[in-house]
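Yeah, one chain of the complex is gone here, protein chain that is, but the others are all in their spots.
So, chain A:
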Amino acid sequence: MVTARLELDAVSVRYGAHRAVREVSFSARGGEVLALLGPNGSGKSSLLRAAAGLLRHEGRVAWDGLAGKGIGFLPQDNGARTALTVLETVLLGRLRALGMRVAEAEVTRAIAALDRLGIAGLAPRLLGELSGGQRQMVFLAQLLCAEPAALLLDEPTSALDLRNQFELLGLLRRLAREHGLLVIVAIHDLNAAAAFADRLAVLREGRLVATGAPDFVLTPRLMAEVYGLEAEVCVSPTGRRVMLPVAALR
């Protein structure tokens, strides 16, 4: 089993004079799901991009143990509405293996990736005809098709209904547990993050302000400092902790 390892050391990202990410350091390894939390504009997307090698940055981003496999990066949905079919879109995940003729094995692989997400039925549809949530699942299938060692996902659940959110996060967890993938997912839903991630990393104004196990990180104090919200921690009858925002702090 491939176990990737990612090490970020004092990573900063600038857009002109604006510093989107400020000296963030942490590490992650294959087999775990890390949820990246923080308000809008806190630097989650920039940090993911820098980690994926798609953005100029300062500091060090080091990947180990990829064993020839790639890093799958899922950007936020940009509403690409093209006349590409779903199957062609998924095939693009294996861009380097494709020629003017597409090998049968590649088609099998792409269909298997769709089937894994339960959307093989979408294969002949045009990408532009799908809902935002369906499109998001298709792009996830595109990543899985390439069999990466790590997945960096920027708000993959934002367009999904509750059931699909639940299933997607469950799948990410299985990929980490059973296939040793390193999974980092930027997400807004704190409770979903707490339920599915092994660790949370919280950004505020580009700085990493907390990292660790969900129960340790998600506290009313953090809610106040990072989100400006007064929150209560409720415990469900089965013992799950749920963060419940009750008021905005001025």
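The rule is simple: a contact is a pair of C-beta atoms (placed from the backbone, for glycine too) under 8 Å apart; a residue touches a chain by one contact, two chains touch by 3 or more; residues count from 1.
By definition in this document, contacts and distances are computed from a predicted model.
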item	value
From "Branched-chain alpha-keto acid dehydrogenase subunit E2", "Thiol reductant ABC exporter subunit CydC", "PDGLE domain-containing protein" or "Iron ABC transporter permease", the hidden chain's UniProt protein name	"Iron ABC transporter permease"
Candidate in contact with the missing chain, chosen from A:114, A:137, A:210 or A:243	A:114
Of A:28, A:52, A:168 or A:210, the residue in touch with the unshown chain	A:52
Of A:66, A:123, A:159 or A:218, the residue in touch with the unshown chain	A:123
Missing-chain contacts mapped onto chain A	52, 54, 70, 72-75, 78, 80-85, 87-89, 92-93, 95-96, 98, 100, 107-108, 111-112, 114-115, 118, 120-121, 123-124, 126, 128-129, 139, 142
